[in-house]
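To start, the structure under review is shown below, and the notes come after it.
A single protein chain has been omitted; all remaining protein chains appear in their positions.
Order of writing sets the chain letters: A, B and C. Residues in each chain are counted from 1.
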Amino acid sequence: MSMNTFGHLFRVTTWGESHGPALGATVDGCPPGVVLDEAMLQHWLDRRKPGQNKYTTQRQEPDQVKILSGMFEGQTTGTPIQLMIENTDQRSKDYGDIAEKFRPGHADITYWQKYGIRDYRGGGRSSARETAARVAAGGIAREAIKALVPGVEIKGYMTQIGPHKIDRARFDWDQIEQNPFWSPDATAAGEWATYLDGLRKSGNSVGAVVEVVARGVPAGLGAPIYGKLDTDLAAAMMSINAVKGVEIGEGMNAACLTGEDNADEIFMGNDGQPVYSSNHAGGILGGISSGQDLVVRFAVKPTSSILKTRQTITKSGTAAEIITKGRHDPCVGIRAVPVGEAMMACVVLDHLLLHRGQIGANRGKIG
Amino acid sequence: MSMNTFGHLFRVTTWGESHGPALGATVDGCPPGVVLDEAMLQHWLDRRKPGQNKYTTQRQEPDQVKILSGMFEGQTTGTPIQLMIENTDQRSKDYGDIAEKFRPGHADITYWQKYGIRDYRGGGRSSARETAARVAAGGIAREAIKALVPGVEIKGYMTQIGPHKIDRARFDWDQIEQNPFWSPDATAAGEWATYLDGLRKSGNSVGAVVEVVARGVPAGLGAPIYGKLDTDLAAAMMSINAVKGVEIGEGMNAACLTGEDNADEIFMGNDGQPVYSSNHAGGILGGISSGQDLVVRFAVKPTSSILKTRQTITKSGTAAEIITKGRHDPCVGIRAVPVGEAMMACVVLDHLLLHRGQIGANRGKIG
Amino acid sequence: MSMNTFGHLFRVTTWGESHGPALGATVDGCPPGVVLDEAMLQHWLDRRKPGQNKYTTQRQEPDQVKILSGMFEGQTTGTPIQLMIENTDQRSKDYGDIAEKFRPGHADITYWQKYGIRDYRGGGRSSARETAARVAAGGIAREAIKALVPGVEIKGYMTQIGPHKIDRARFDWDQIEQNPFWSPDATAAGEWATYLDGLRKSGNSVGAVVEVVARGVPAGLGAPIYGKLDTDLAAAMMSINAVKGVEIGEGMNAACLTGEDNADEIFMGNDGQPVYSSNHAGGILGGISSGQDLVVRFAVKPTSSILKTRQTITKSGTAAEIITKGRHDPCVGIRAVPVGEAMMACVVLDHLLLHRGQIGANRGKIG
Partner (left out) sequence: MSMNTFGHLFRVTTWGESHGPALGATVDGCPPGVVLDEAMLQHWLDRRKPGQNKYTTQRQEPDQVKILSGMFEGQTTGTPIQLMIENTDQRSKDYGDIAEKFRPGHADITYWQKYGIRDYRGGGRSSARETAARVAAGGIAREAIKALVPGVEIKGYMTQIGPHKIDRARFDWDQIEQNPFWSPDATAAGEWATYLDGLRKSGNSVGAVVEVVARGVPAGLGAPIYGKLDTDLAAAMMSINAVKGVEIGEGMNAACLTGEDNADEIFMGNDGQPVYSSNHAGGILGGISSGQDLVVRFAVKPTSSILKTRQTITKSGTAAEIITKGRHDPCVGIRAVPVGEAMMACVVLDHLLLHRGQIGANRGKIG
């Protein structure tokens, strides 16, 4: 028995296993009247699709999404939207090793300890394939946001692979779509290519950092104390496979700052809205959006399915060596970029909807 | 309208403002038959209490907790436990500046933008005083855990203040209670004292990193995909005032590791339970506890109420300078240690209860 | 471990036992800016207060409500509102019989079976005193509704005591406040007085039917399929102590009607809103309000604490006779009227808030 739903009013329940007949998402709470079709969702799924270049798994999956409900004559009706992605690449193979041995660093052992039964084919429910359903749901969230608040832009990119970080001085929004790593720094992208080539050849893998920014999000989103915007973002990102750390704005580095340095000073902008001298806060104060860019960062650990020999045990408790053959990502963090974007879109929409339900007529104006 | 409850089955709703008549927590879902009294909760509250040394705010609050319901003849009954802490230090003072001007880095402006009304006295609902209620609720969680699973130990400590980190080689569990910073490293504690003296005199503040460890937590806790143990821990810690980053195990540093390095190799222990060569995972794989120590770390930003002059605006939108007088913490992170422990206790209990409801008879055995 | 909260966005958690220090409600989700004070809530509590006439229990409780949080300068702030009612009538008495024997028809035995511990004083958590907290919370809901949608009126009254029903032909709104039974039929009120006098003298009790109407509720409230307005109303009313049946509109009698008779025919009113020829539906179609009066009815069983001797068993399983002395209501249904009103107010507010979060700009207009 588990809990497979996220969101307060925009509620996404994902379902399905890596090698079952299909996987998908049940999306409840999308407002009525949003113009939508399968192609709009496919656009985002295609960005996440494996096998697009040599830096991601060579598994071939079309990841074609179908909308089974919740639409009428090209618009959402306000009823649940069922998204289904059929698994086509279910080729029979020998999973014997993984069925009996636990991969170090993998959920193999804990799923077994929790449930006493486990679909070991391709990781079953713990497979990162589950994130395809999130990306599709995120596509719905994007269209719904567009219908509610024009001008919101959500963008993810990589800032680090292994020890190699981007140089913020070279940050270029237009670079992001120009390289296989969604890197805003072309030089870093080149270094990463070389670095990953070496790792891939040696059968190893590595971690990464992804940053997601949402621009144009209005002030006032977030429900303190326990539905804070940053609380929900932290949960959303930490729920992504292999994520081990989440940061808002300055993140862990906030420990190093003084109060004087950390204060984002406030001024009035020409449009009568507050503007800030800096964005250490990542756009969130007291759990509520300030109108600045929302900035979230998360670290993805290296995939545990590697060609290196490691020590482990079997289900019967005997010592064993394990080496995982197959079509795995040398840096699974790359494919986490569209997933992080999708989670951001879902959280922002959810709080837009909550905010509509929350605010009195007397919402605070400044000036 | 906001959401002030956390937890799935062990549900804690906090209420109250910094300078209202009282604050507290409504605790629903505590199992019946847990032996409990006010002194057990007071023990933890006293650790968080302000004014205990010169490194925390000099506000004097006894923070005396009362249990108003849910108990009979010294045991919990399974009905809601109401905890109330009366605010005694409500001395009348001039809040004029804060009522009109927004402190940079503070929730002043976003609460105003969201609600259009705000109890500005001492921060109102956004005050860190709210965390007293969490600490009291955490005390209940500790006793309930004890009744369910003997031997669980939850401990928090500081690992960094400003740029000064502890040296892991000097880590000493017994040091933690011996200094005003809950530092496991006596040398670091000495450095921090000197550093904070300087900051306090200059009216500045600084951030910090807190680490919380839970030992003896059984394998199998956590509800993938969206009620993962790490997801819930991330949300719990990020919901604490001023927290900007949360890490599990290696945290952000996971980006730098290779798959080979990150793999915690598995062996059989003498007691027939799996043991691991390392704990990069922080005790959680695929969102489920492995039986290793749970390790969570979070960064607390510097308090925004400082004696330094900063630029800001007023409610009417005019430019202004602000300087916040009062009894504030130079490093609010210190008092976050017992809060982090309390959140850990609540999350662990919650998942212990969920797990009891979740597992079939055929739970996976190893060996 | 139990669940003591109701509502989706307007969330009320009640807490407290009959003879503990206090009881109350934690109200989360009230919009900011609602003008409120304790006297507004006391008004409704006074209607429910015991000991007002010889037809209700003679227990003397002032039921004075205090607001501990969530208010600033006479308005709600959008943060949780804590309501506390201290128990003053905790006179020491001999509960020995009830501590050991189970009253037939009472929750004594099932609380014991579920929790293994039970505050038997005055029924503990299962006491109807818990409904005082609901009435106070309902008072907040009434003020919030007023702030959101002017003109909503919520009114409860009795339609049956024992076998004696009101005559709908004599229905008079102005009568309701004129007699101790909230009867809209003065003749029935007279019959009930005579009937209850006899019951009270013989130490017996009897059931009743309460009807609650909400007028002026806009069309479009209700969240199909499982948050339907009638679903939530059914749950709200069934959660009241001693309620055994709930009806919407025609209720159980709907079984007897043909489709032709049951159809509430639709016409256009002079104000451009639909009007209906009848209201068999009780104002709800497909779980969504139609704009007609919401009509809910519920049956309250007779109190099980009576002066009649009944057969039962003790905790140790031995056969025993029981007779319950004390200050009990001959018809507890009478005091359920303000409780039913409060639940209606909470549900209507909750769905008003949900609806604000739910609807797109293209909400359906007619004409």
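The criterion applied here is as follows: a residue touches a chain if its C-beta (ideal position, glycine included) is under 8 Å from a C-beta of that chain, and two chains touch if they have at least 3 such contacts.
Keep in mind that this is a model prediction, so the values were computed, not measured.
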Listed residues A:P32, A:G105, A:G156 or A:G207, member touching the removed chain: A:P32
From C:Y111, C:Y157 or C:W182, residue that would touch the chain that is not displayed: C:Y111
Contacting the left-out chain in the complete assembly, out of C:C30, C:I306 or C:V339: C:I306
Residue touching the undisplayed chain, where the options are C:D28, C:E61 or C:E130: C:E130
Sole contact to the chain not displayed, among C:P21, C:P62, C:P180 or C:G220: C:G220
Chain C, residues in touch with the chain not shown (by the definition above): 1-6, 8, 14, 102-107, 109-118, 125-126, 130, 160-163, 199, 204-209, 219-220, 222-228, 230-235, 237-239, 241, 244-268, 272, 274, 277, 280-282, 284-291, 297, 299-306, 308, 310-313, 315-319, 333, 355, 357-360, 362-367
Contacts of chain A with the absent chain, listed as residue ranges: 1-5, 9-11, 13-17, 20-24, 26, 28-33, 66, 68-73, 75-82, 84, 114-119, 124-125, 353
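As a convention for this text, only the chains that are shown with their structure count from here on.
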CA centroid of chain A to CA centroid of chain B, Å: 26
Chain B and chain C, separation of their C-alpha mean positions in angstrom: 39
Of all residues in chain C, the ones touching two or more other chains: 9, 29, 31-33, 78-79, 353
